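The structure's right below; bear with me while I get my questions together.
Left out: one protein chain. Kept in place: all the others.
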Amino acid sequence: MSLLPYIAALGLPLGLAVLLTWAQARSLVWRVMPFAPLSALALALLGDMPMTAQAEWLILGLHLGLDDTSRLFVIFTGLLWCAAGATARHWMRDDPRATSFGVMFLMAQLGNLGLLMAQDALSFYAFFALMSFASYGLVLHSRTPQALGAARLYIGFVVLGELALFAGLALAGAQAGSFLLTDLRQTALSDISVALLMIGFCVKLGIMPLHFWLPPAHGAAPVPASAVLSGAMIKAGLFGMITILPLGSAAYADHGTVLMAAGMVTIFAALLLGVQQANPKAVLGFSSVSQMGILALGLGAGLMVPQAWAAIVPVLIFLAAHHALAKGALFLGTGAFAAQTGRVTRLVVTLALLFPALVLAGLPASSGGLGKEALKTALGAASPVWLPWLTVALSLSGVATTLLMARYIAMIWHNPPKAPANLAPEAVLLPFLLVSAASLALPAVWGTLAQTVAAPIRLAPSGALWPVLCGVVLAAGVAVFAHAQRIGAGVFLSQLTAPFRAFGARADAIVAAKRRAARRLGHSIPKALGETADQWRLGQTAIAGLIVLTLAVELRTTLPAETAIFPEQQQHPMPLQDLTLTPDF
Amino acid sequence: MSVEISPMILSVFVPLFGAIAAFVLPRAAALIGFATLVLTSGAVAWLARDVLAAGAVGLPLGGWGAPLGIDLRADGLSVAMLALTSVVGFLVSIAALDSLKGPEQARQRQYFWPLWLLLLTGMNGVYLSTDIFNLYVMIEVIALAAVGLTVLSGSRAALQAGLDYMYASIFGALLFLMGVGFVYLQLGRLDFAGLTGAAPTGALIAALALIFVGLALKTALFPLHFWLPAAHANATAPASALLSGLVVKAALYVVLRLAQYMPFPSENLLTLVGLMGAGAVIWGGVQALRAERLKLLVAWSTVAQIGLIFVAFARAGEVGLSESWKAAALLILAHGIAKAAMFLAAGRIKDEIGHDVIRDLDRTPIRPTLAQFTFALAAISLIGLPPSLGFIGKWSLMEGAMAAGYWHWVGVTMAGTLLSVAYFSRVFAGFLRFDRVRAPVGEHQGWALADAAPLTLALMAIGLGLLAAPVLSFIEIGYPFGVAP
Amino acid sequence: MTPDLIYGLTGVAVFGIGLVGALSAQDRLRRVLALKLCSVGAGFLLVVGAWREPPAAPDPVPHALVITGIVVMVSATAVALALIRRLQTLEATDER
């Protein structure tokens, strides 16, 4: 197949980046910034899968291609880049370093899209590195001490990850005798190379203990950048594992165990760390870490039990898309929130934010809930030993996420991020709403979108409400508790009873007002009754009725009582066993 | 009896008559000198053609023949030495024209030409002699002329140095004469042919040892080098060039020649010679490192280089001189050309800057670039960097030493090379440092026609390395050491 | 003790005296004279070497050598003396 579509797909962001350095073209480039991933999106949506193309003369032989898996990644990634680009356009309007941001943004985009299309190890590595290094500029953008620190941490981890990746790829390539990813996937790679690759990708995924860079980086980057960092780029780690590791063909029990354990720890440790954050975007970052822990569970299971991989992988893709859209929406929403100046509009945005937040938390029938249920089903095929734990962990992750989301909502009010001055409030709202809508609609469109890999989602139960509820309740409790701690017990108690007292007072007032009317009624009603009775001769009718009734009762008691008309019914009480479990925090 | 005009006779007697004529007619001295040089060079070229055509050629002078008469003989080696003398002498003379042109140098001009032509006579005689007594006479002629050249400038330091040179020379001559006498008393003959195959009796060895010590004194082999640095450093530049480039080589040539005919010296003796050479290499190098004046440094470098040539003798070992003489001969040629170039260049630098204190070379804005460049080129050959003739000589020396397993001589050579790099780089640093000059540096100041002669010599020293193969095959003509290569 | 041995040893002794003098003398003139003594010793030795038992005539070649040596020594001495004189003149002017 011809290379042209790929050149179009990848050349667009590259060309824009180059154009951006030319002062005259800048305003034009910023205007089309949202559309930079469009050609890639079009390729993924319209192309016939699988499609590959190669250029032997580029680098060490460049192979590009898209298949059913990668095109899904391209779709949600591209969508997110579009939205982020639209936000960035306004966000960066008056920024003195806008050009540098734009170039880095586009380069990272190029890397991200490119790695999804790469079909050989070298170009994959190249695009991966491009994305990682270009993001450095995004993280660093604000140049505040926090950003500098975050960037330093970030680049350190990036270098570590790249090195591990390089080594892993080199070893894998040597073992497979080929650099084509399809060949790598079918080779039983040595333990060390799998471990190295795993480390390289887990850095990107932020699996503990390789997560340190992620929350500060996501917190420090400007809103549009953190949306793609957390929504799109983080998925490169997942994509890398899916596309390079010989999952489904060889078993790596030890690696799988480690990864699953790390995933479990990640899910909950990220919660513990996340709820302590004051920066709402850092909270979101920790939430991402936590969510990636879920993906790690699936990957770990796939490493352990190759037979289960076929069932797991569609779910992982769905979860990736789910998280990308929901988290992207949240980040963009943070920006939208910050851009609002009025209290009312802020409230409205907060309400809108609740949707993606709940989706992320796994509201039943939302993509979150479906995804988790599907993952449970898929993991059921994997390891019977681990299964109960996984199920519990997955369920509880819902609680954890809800708590984090609650924390996020609280912090967004308490500690709103800074938006650039003169930002049009409605301009950044639109991308946010778009992604939120996409996030909500994901379960509905997934069937048509994913076609061959959509089955597990279609069949998945809608999921349970209780983790979310539980989380909400806990969050509320914690909020109340925190509130009480903050203002002191006495005041808090008075605050607590204030509504009741107010209600009482109000009731008193009402009673007082109504008493007079009642009294009036007490007088007028008997009078009216008497008049009506007189008018209708009620007295005589009533006496006649009584006589009839008495006769009837007399008759009844004299009849034999062999048959019972109403048999006695048995009652079983419903136990509330599930609610006895409370998260241990 | 008709006197056959032979180029050999011409090359000895033309300079002699030239010297007399130049002494008698001081006004025309330069003209006479050049005419003599041209004639002599022509004779040498003629001789070279004969030798190329017929191999070694001989001529009994006055028809007496050996063992009593005086024979002249020319083979490849001697013609090469003659050619070296002619070429270097010619170019030094050209440089002398410029160097001695000032009015205050009238006296020097007057004496330079006769002395130099006398020196040429002596040297050509040495290269063509076939008996040791004749060698003695010629060496004395050289010594007297050389002392005259040394003191030409008339300065007190030069006179003192010349006197010391004179003492050493007289003493060396006496030892040589004693040795010659003893040889005669032992063998009854003085010609080279008579020496060949003589039984190495104790007395004969003693006689040869006397001769060797005498020559070592004249050629300034460590530790008998004491007179050389002062003498060469204090003479005027052309005189220094002649002394260091040519005069020392005459004695070296005699050693080489005698080694051909003498009984083979014992291994221990050779080692002793080599040790002396090694001492010269080290000591000369160290002294050059310490020298404060440019010409003194160059003079000490001569001491070191002569030591290196003796190391080349010493590495002969069991193989004998049949191979190692080539290395020595190449080193002699290389040193002759390069050292003459270097002394002339040093003289030019001194003339331009006004002093030759190494430490202050960089304090002046005057940079005689071409002379400095010449100096550097000559240094390349002296250090022995490729592709110079010095490199080729060193290559043969080390190759032979390695093949014979004499690693210590290889080590000495390498140490000497490193030392020479060290001391010459002192000079280069002086040439190339600019931050101690306040005035703007005149880069091309000091271009003069006078630079042509030293530059030509230096380029020859480098370029002859590329022609080493023809040079080698030429000096092998007549198989001076009796073994076909 | 044949006469030639006596003469020979004498020659060696004279040469040795001259040698010691040449090496140890500080004064320029003394050094020249010591060298002259050396040359006399050397000549003596050679002449002795040329001696033959009386019916035979002495070998002429060493005599020729000695005569040449004397000539050379004379010229060399002359040069050395000229140098010494010139030096002394220079030193005298310097001191003044």
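Per-chain numbering from 1; labels A, B and C assigned in written order.
Going forward, a residue touches a chain if its C-beta (ideal position, glycine included) is under 8 Å from a C-beta of that chain, and two chains touch if they have at least 3 such contacts.
Quick note on the criterion: contacts and distances are computed from a predicted model.
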Chain left out of the displayed complex - its UniProt protein name, from "Cytochrome c oxidase subunit I", "Proton-conducting membrane transporter", "GntR family transcriptional regulator" or "4Fe-4S dicluster domain-containing protein":
"Proton-conducting membrane transporter"
Missing chain -> touching shown chains A, B
Which is it among B:L61, B:L159, B:L210 or B:M398 that touches the chain not included here?
B:M398
Return the single residue from B:I9, B:A209, B:I366 or B:L466 that touches the missing chain.
B:L466
Residue in contact with the excluded chain [from A:L38, A:L163, A:A455 or A:V478]
A:L163
Which chain B residues touch the hidden chain?
369, 373, 380, 383, 385-387, 391-392, 394-396, 398-399, 402-403, 410, 414, 417-418, 421-422, 425, 428-429, 432-435, 441, 443-444, 465-466, 468-469, 472, 485
Taking the full complex into account, what residues of chain A touch the chain not shown?
21, 56-61, 100, 122-123, 125-126, 129-130, 133, 137, 140, 143, 151, 155, 159-160, 162-164, 166-167, 170-171, 173-174
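We take it that only the chains that are shown with their structure count from here on.
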Roughly how far is chain A from chain B, centre to centre by C-alpha average, rounded to an integer in Å?
94
Whole-angstrom distance, CA centroid of chain A to CA centroid of chain C, is 117
Per the contact definition, I'd like the list of chain C residues that touch chain B in the complex.
15, 22, 28, 31-32, 35, 38-39, 42, 45-46, 49, 59, 61-62, 65, 68-69, 72-73, 75-77, 79-80, 83-84, 86-87, 90-91, 94
In the complex of these two chains, what residues of chain B are touching chain C?
68, 133, 136-137, 140, 143-144, 147-148, 151, 154, 156, 159-160, 162-163, 166-167, 169-171, 173-174, 177-178, 180-182, 184-185, 188, 190
